[in-house]
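This is the structure I have questions about; it appears just below.
With one protein chain withheld, the remaining protein chains of the complex are depicted in position.
The chains carry the letters A, B and C, assigned in the order they are written, with residues numbered from 1 in each.
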Amino acid sequence: MHKLKPITPLGGDTPRVDTVGSITITEVVDQALASVAARNDQAGAVQKALADKIGLSLPEVGQSSQAAPYAALWMGPEQWMVMAPHDSHELLAAELKQIVADTASVSEQTDGWCRFDVQGAGLCDLFERLSNAPVRTMGSGTAIRTTAEHLGVFLWRLAEDHMAVLGPRSSAASLHHGLLAAAKSIA
Amino acid sequence: MRFSALRLFKEALTGHKGWGPQWRDPEPADAYDYVIVGGGGHGLATAYYLAKEFGAARIAVLEKGWIGGGNVGRNTTIIRSNYLLDGNEPFYEFSLKLWENLEQDFNYNAMVSQRGILNLVHTDAQRDAARRRGNAMILNGSDAELLDTDGVRAMYPFLNFDDARFPIKGGLLHRRGGTVRHDAVAWGYARGADMRGVDIIQNCEVTGFRIENGKVLGVETTRGFIGAKKVGVSVAGSSSRVMEKAGMRLPIESHVLQAFVSEGLKPFIDGVITYGAGHFYCSQSDKGGLVFGGDIDMYNTYAQRGNLPVVEDVIESGMALIPALGRARLLRSWGGIMDMSMDGSPFIDKTHIDGLYFNGGWCYGGFKATPASGYCFAHLLKTDRPHETATAYRLDRFMTGHMIDEKGQGAQPNLH
Amino acid sequence: MTQSNRLNGGLINRDASLSFTFDGKSYQGYEGDTLASALLANGVRLMGRSFKYHRPRGPLTAGSEEPNALVELRSGGRQEPNTRATVAELYDGLSANSQNRWPSLERDFMAINDRFSNFLTAGFYYKTFMWPKAFWEKLYEPIIRKAAGLGSLTGEDDPDHYDKGFLHCDLLIIGAGPTGLAAALTAGRAGAQVILADEDFRMGGRLIAETGALADISGADWVDQALAELASMNNVRVMPRTTVFGAYDHGIYGAVERNADHLIAPEADKPRQTLWRIYSKRALIATGAIERPIAFENNDRPGILLAGAVRSYANRWAATPAQSVVVFANNDDAHQTARDLMAQGIKVPAIVDTRPDAADVEGIEVLKGAEIINTSGRLGLTSVQVRTEKGYTTDLYCEALAMSGGWNPNLGLTCHQRGRPVWSADIHAFVPGEGLPVGQIVAGAAKGEMSTEAALQGGAAAAVAALGDLGITASPVDLPAAADAPVSISPFWHVKGAKRAWLDYQNDVTVKDVKLAHQENFTSVEHLKRYTTLGMATDQGKTSNVGALAVMAELTGKSIRDTGTTIFRPPYTPVAMGAFGGRAVGKDFHPTRLTPSHKWAEEQGAVFVEVGNWLRAQWFPRKGETHWRQSVDREVLQTRNSVGVCDVTTLGKIDVQGADAAAFLNMVYSNAFAKLPVGKVRYGLMLREDGIAYDDGTTARFAEDHFVVTTTTANAVLVYRNMEFVRQCLCPDMDVQLISTTEAWAQYAVAGPNSRKLLQKIVDPDFDISNEAFPFMGCGEITVCGGLRARLFRISFSGELAYEIAVPTRYGDGLMRALMEAGEEFDVVPYGTEALGVMRIEKGHATGNELNGTTTALNLGMARMVSAKKDCIGNVLSRREGLNTPDALALVGLKPVDTNETVTAGGHLMNATGPVDAAHDQGYVTSAAYSPILESSIGLGFVKGGSDRMGEKLRLVNPLESQEVMVEIVSAHFLDPEGEKLRA
Partner (left out) sequence: MIINHPLLGPRDAQEFTYLGDASLLNRPDWQAEDAAEAFHDYLYLRDNPAGEHRELWYHEQGDRSWLVVTRNTLTHEILKVELARDVAKAAGKAAQ
């Protein structure tokens, strides 16, 4: 095992948790990410390979799918973001490349992103202050790539009262600040 | 009738009965020597200078609606000659000199007010660029001063110096820049041209050009055919539409630039301030409204209105620069259609059609150019040679590779 | 002071007494009051001064269209100029001051303008102030500017927060009067997603201002019931204090909600206001109507109000402007004002009705066919002079006048996409015409249907129709019976023969000004407005435009229809700029991007600099260093002499994969990549399609089908966008996939003669990074620090033996610490962007200062990089004649002849002798720095034909800073021109 110590996107040794009123904002770091983009005319083959090997069926447009411990978000035409716990799948990109071989291009995305999980009853009030996504009608499992606070993000609705926000890691502090400010505003 | 304080005094005592129309509404004649299409600032200035400076006669200005209703009636009123490139700066300096004598020249108080323009810089690279520009201005006979942060603070202490995302590192000050009462420019030129015999014909839309054997013979209008020896088109905002009638495609796209004014406030901003880290520039009118603008709406449009994202972007920038603006209120926003050219610079040129001349592509910078544009276009129409300050404004410059690209954005009109 | 003009009843909470001050004087009001209603209740009619003549003014209206009663509310950073007292909700501790007067509202020095009104006619300033020439800017204009504006900003920062947000709905209903409420009930019960917004803090519109609008129930009671039902529906969002100010494309509306303007200050962390962007499928304009005044001599005195406003004050706010009120009207509606006042015990000496056939009103004298020809009272009305139908004049003593010239549909939002209202001869007003924004419908008084019955039924029907379009079935709901009937009106605009009769109150535009405009040929509506300033005040002509148009129509002999109209533009009413700014103020103006070593650099005391949104370490001051140059010189020297480390994560990184990846790169870069071996890096130059240099960077090939491209920091997003354009739009059949990996990897430059030795301590022993095994321009995937995956590139921006090493970002902090620890024995130094800049100038590498969007490969000395053997973006147009002249600019190095002198970026270059002017310009300096190695200031610059002018001396001129320096043209590669160090 190598000897370099990781830090969280917010610069801490441990993930940060904030509670404001009914809202809890949690920094999530145990997450490995890899993009999978089908090579020309290979979308079917990619889907089959992942379904066969790890049971993950890649999601439709604007949706997510899960096959524990894996999950995937739709990113763009024939392109998906696959995720798994970092502790157990740090080398996710390599693992997936093994599976899809030449049917897809795979890129490590793990540390390109930060993730904050926002939970609580006032979820919609909070997100309608941050994003133009129609949060009140977003069903569980929906994943929308849009902007929040001038940042490009994924909004991933995990449950009625649970939204994951994936944003650019370098701007984690700005994104977190925006989430906190909105939480305080509606508290 | 000459305008003066004495005249005003006399009229005030006699019930203002002596004032007549500031320009006539003549019926169009069958033919003219010069037909100027477009009764905006540039078209009216062209007619005025043709008559006054170049001794031309038999001139008509044809306006589709009412004069001064185009961009001269809907801009943010700034005049300046703070350009970088050789193709531009002499022209704008010529324009500024014409502004400086305009009121006496056309006997109309257009309120030319040289209270200074300050372009803020926020990075070392911006300061280097400002220095290069300032030097180019001085080398072209204009004026420029490079201020440091304290120099800026002394002028405008309410700017955000202490909590800024992009700190103010200084600014390029152009003291002879300023503002003008924009509508009065159109009216002053119209009155001056009218007094010299120019027929200003409102509600007369040009619907086509009569061209035979590569030569223009006149224009078809909603008020009938009007013959002309030379036709000058000066319809920025509608250039593509009008020139299409002569079968021409132009290196121009139409975009809307929104402009804004706040409620009237007691004096707050003396000169013009331009933010260097966001899309925002602002001045305060003589009536007290903060007049400001920023970026264009990015899409092609001919609708004279914009959308909310740009409004927010501009005012966010304004708030970032001047936090005290929060309590002022936006009173009105409007949009003007810009001829956005492929390098951000205009055209004053002959076309391939004999007797047809084109003036356009002013992007969002046409107002300040009004006097020089009119003068140079008149020069071209009369002499068939470009004025010495406008030689670079050729239509074929993209073919030859002689772009005049101040911003260095290339063939992307909405970025200029 | 007692509330001498407070009446009985009303919708105020008499249990909640509120204290407030106006011009320093204390008063009491009640919860539910506006500032204007409370002042009127306290017997105060004088609230402001007009703009030009400084005429004393009181409120004209009871709503947001108010032109007169404008005050400065609050103080310090919260001071709000031009706040309409008629909509300012009263709160305990409110403090307001009058404005545009000196020294006091009662005694205003500038009221002298009123005496000179003969001189200050419309457009007078265009005709004078021209002589002598210098006087305009030195004397006249400063005086005019000093008189500008009404209220003032303090210049202090606004301390409040503003939120922004986004809402979605099927039906947006704007206005919660009878029309809007009926529509909301209909749509709400049908299950549609509904937003009901109203600018007022209390919903109900005219229903809460009238006594007898409904037959069987009081208007206020029915409103309460309706609102209670709407509040119980999950699908309905009721938004009082919310002004929908603009109609934008595709059903998007802008709205501002005033969250805390009724409080003395917002709670901590809570917004003052929220700017909402509302995405609606349909929008119903139910904004009612605005009453218009009649122009007559001195029709602007405090105490002269619109008749509907007087009713609102009496019925809703239990306040009257005076104990004795005359009514002047051309319609029946105003008669109700008289009846309502009488019911409250207010004296109504007479109704002056311009119609000879006006109806009678029980208990009040109606002077039919009569006109008011003048008024008296300097600071407040004392009497009106009436001319009867038979021509007699008589004075009526009264302290208030309720006037009505009829009602105009409040149709501002229908014009925001340049829809033009049309004249209705039925109601003598403009009604919405063609060209409504898509999805917008209008009902009730806003549509010109001027009765409560029509409002209720029209609102419900509009909701049914709108939802029907969306496939939602709505059924008619039970609505209360209305008691009023359409009113009779006979057009009457102004009393003839008046000397000064106001049309636009705030801007002091009178009937005479319109006449003068006509005389001078400013007859088109747009000319009229611009010449007289009509409709340009804070009320945007809501009460004045139509009247002025009618006067112009009379003068031209045309009908109003043929005279034209003006359209309204957003915003509907003025909106605080803070609301548009939202949270993006101060340090939060833009998001901040932090590099992986940021935390560590902070600990080192680094000075940071903004680079786009990034914050980068600019230099790392050490103890004893008092000037930045000391730090930067040290960083450069130590790197060049031993080893330095710099965080270069900000460079864009793009993963390019796929079978056609190499062919793709051949297309986007001017030089060829197809033959780049795996495990190698190549420098690439990217052009725009117009042949101008766009971006540059290195590209590493990790596999046959896998490249990692780096871009400049500034262009990372643009290059990615451009690559996607080429991939999707120009080469759609290529098998290539792109993704940005900029943030995924922490990347550090390790530079200097000891860089290899340092890295060898970090890189795991399985990997040989000796010069032979890992030569210049090599790259590879390795592990470091005991097994962490990493990427290593042997590339150099500094000109030294150098590497860039990348690890997953979360380990970036750890890697920096490890490098520093391992480098201790070499006296490793972290260096910032300044030292980076110095070293690249010493090496002659171009950056943004040189790739400034106007320079070509030829200018940059890289003409050979534009391959003639293959297509690429920019290839063809780069060959245009104007870009390839013999004297084209060429990038050169510049050195001062006297090394004590400084090369200044932004300086221009002139020949050693001859004139100094633009015509003789030889070029300019793009970048400059002090080179501690060369112990001289040096620079890079573009010089005409520069590559053939080595050794020539030029004058660097910088007139801006009075500088002139003799410089020598040298190679841009000041250091190690052969690149021996790189390859060592």
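Here, a contact is a pair of C-beta atoms (placed from the backbone, for glycine too) under 8 Å apart; a residue touches a chain by one contact, two chains touch by 3 or more.
Bear in mind that the values here come from a model prediction, so they are computed numbers and not experimental data.
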Practice task
Identify the visible chains that the left-out chain touches across the whole complex.
Solution key: A, B, C
Handout entry: Omitted-chain contact residue, chosen from C:D395, C:D426, C:D871 or C:D898
Key = C:D871
Exercise for the section: Consider the whole complex, including the chain that is not shown, and state which of C:W131, C:F201 or C:Y279 touches that chain. Expected result: C:Y279
Handout entry: Per the touch definition above, residue among C:A228, C:A268 or C:C729 touching the missing chain
Key = C:C729
Problem - Contact set of chain C toward the excluded chain (per top definition) - result: 248-252, 279, 438, 689-690, 717, 721, 724-725, 728-730, 732-733, 871, 875-877, 879-880
Handout entry: Positions on chain A where the hidden chain makes contact
Key = 61-62, 75-77, 79, 132, 145-147, 152
Handout entry: Where the missing chain touches chain B, by residue
Key = 240-241, 249-254, 298-303, 307, 309, 342, 398-399, 411-414
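Quick note on the criterion: only the chains that are shown with their structure count from here on.
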Completion exercise
Taking each chain's centre as the mean of its CA atoms, chain B sits from chain C at a distance in Å of 23
Practice task
Please compute the C-alpha centroid of chain A, do the same for chain C, then give the distance between them in whole Å.
Solution key: 32
Fill in the blank from the handout: Residues in chain C with touches to at least two other chains are numbered 164, 277, 584, 588, 590, 592
Practice task
Enumerate the contact residues on chain B facing chain C in the complex.
Solution key: 3-5, 7-9, 12-13, 16, 19-25, 65-66, 68-69, 73, 86, 89-90, 103-104, 107-114, 122-123, 125, 127-136, 138-140, 144-146, 157-158, 160, 163-167, 181, 183-184, 187-188, 202, 262-268, 277-278, 284-289, 303-305, 307-308, 311-312, 315-320, 323-334, 397, 399-403, 405, 407-411
Exercise for the section: Spell out the residues on chain A that touch chain C in their complex, using ranges where they run on. Expected result: 1-9, 11, 29, 35, 37-40, 79, 91, 102, 104-113, 128-134, 136-137, 149-151, 168-175, 177-178, 181-182, 184-185, 187
Practice task
Under the touch definition given earlier, write down the residues of chain C that touch chain A in their complex.
Solution key: 161, 163-168, 269-271, 274, 277, 279, 583-584, 588, 590-595, 598-599, 613-614, 649, 655, 657-659, 705-706, 733-735, 737, 739-746, 783-789, 807-811, 813-815, 818
